[in-house]
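Excerpt of the complex: some chains, original placement.
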Amino acid sequence: MIIEPVILFFLLGIAAGLLRSDLKLPAALYETLSIFLLLAIGLKGGVELAKHRVTELLIPSLIVVVTGALLPLTAYPVLRRLGRLKRADAASIAAHYGSVSVVTFAVAVTYLGHQQQPYEGYVTLFLVLLEMPALVTGVFLAKGLASPAEDAAPQWGRLMREVFFGKSIFLLLGGLFIGWYAGPAHIAPLDRLFFDLFKGVLALFLLEMGLVASGRIAELKRFGLFLIGFATVFPLLAGLFGAAIGRMMGLSVGGTALLATLYASASYIAAPAAMRIAVPEANPALSIGASLGVTFPFNLLLGIPVYYWIALKLHGG
Amino acid sequence: MTTDHRKLLTVICEAELESRLAQDVMRLGAHGYTVTDARGRGAHGVRDAAWEATLNIRMEVVCEAQVAAAIAAHLRKTYYDNYAMILFIQDVEVLRPEKF
């Protein structure tokens, strides 16, 4: 089986980092590519969404939000007891794994395209819906339900703004809305930029992610075996769980594989920003190291094919 | 040309904190601030500005000595334990003291 070219760009980035090449992408390019990907994914999802009535999607959305909230609640005790992590760290990592990785989702979409496997376009809505609740859950896990200290109040305001108006949610939602409102015909003139170039831009972004991840990989030894184990086993179980939910909800093979990927993926954009604000005492090196240094490459290289295979099996394939 | 003396307080920290610091320093009596993007290394490891989680900023505030002291005390209390941050203070001569 041939490795997808976009994955090869990721490996090239990792190689550049490990071989200490002087290759460096400008920070402005990183930001530009991520803005592009978020908008493009939103737009595409919005165009698909326009094909469905809102009421049709209400129940599935609810199921996704509720079952999605179970992920951090399951991860937390494991991290706390088995991993013996501090409360703040366990809560923050749980939030990262409850939330989702937009780029992992994009790579899974590319993978399905490669297998010529169709999927329900409205899964993008689930991507947006899954991104947020885990962040709030994570804060509750860290602080407890009754937050007594008065100076915690303003941070809640800040957190809510970060969660709802943070860059990644804002662009995803904005794109979703524009795509839905304008519909395929009116979006068509934007296709040359947002859809035709999508895969190339994803490749460049993965090159950069490889460079960034390589720095995290080098740090792996500091984390200890438990965290590395968690960062590979938890995604597999979460993916299995997501696939089961997808099957139950009546999604196609493609949709099931995508939902599994969402459950299995760990955030490294929205979650770090939100946790830094709401749970600053958590060590970001742990959560980002696990999600970006281990889970992200794991999902790209191994996870996505596995989740696809699970989806096929669940559909009797 | 008469000059006057003020303090220059420089904070180097995670970019994440920029908007909060900006509010803090104005509230504590500064009349302005200047920010540049930075990268670096310290107790929290290498922060290479390759992506958003590892960006630093460098904020400068020219102000009166007691304002500088107040800002320093506030930052120390609020951020030092949980954030990558350093801070230092210097003497400067300024032209229009009423501005600072």
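To keep things simple, chains are lettered A and B as they appear, and every chain counts its residues starting from 1.
As a working rule, a residue touches a chain if its C-beta (ideal position, glycine included) is under 8 Å from a C-beta of that chain, and two chains touch if they have at least 3 such contacts.
Just so it is clear, the structure is predicted and the values come from calculations on it, not from any experiment.
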Legend entry - Subunit formula of the full entry, expressed with the displayed chain labels: A x3, B x3
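The rule is short, and it goes like this: only the chains that are shown with their structure count from here on.
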Inset, instruction - Could you put a whole-Å number on the gap between the CA centroids of subunit A and subunit B? - result: 34
Inset, instruction - Using the touch definition up top, name the residues of subunit A that touch subunit B in the complex. - result: 24-25, 27, 30-31, 208, 211-212, 215, 268-269, 272-273, 276-277, 280-281, 284-285, 288
Inset, instruction - Give every residue of subunit B touching subunit A within the complex, in rising order. - result: 14, 16, 37, 45-46, 48-53, 55, 79, 81-83
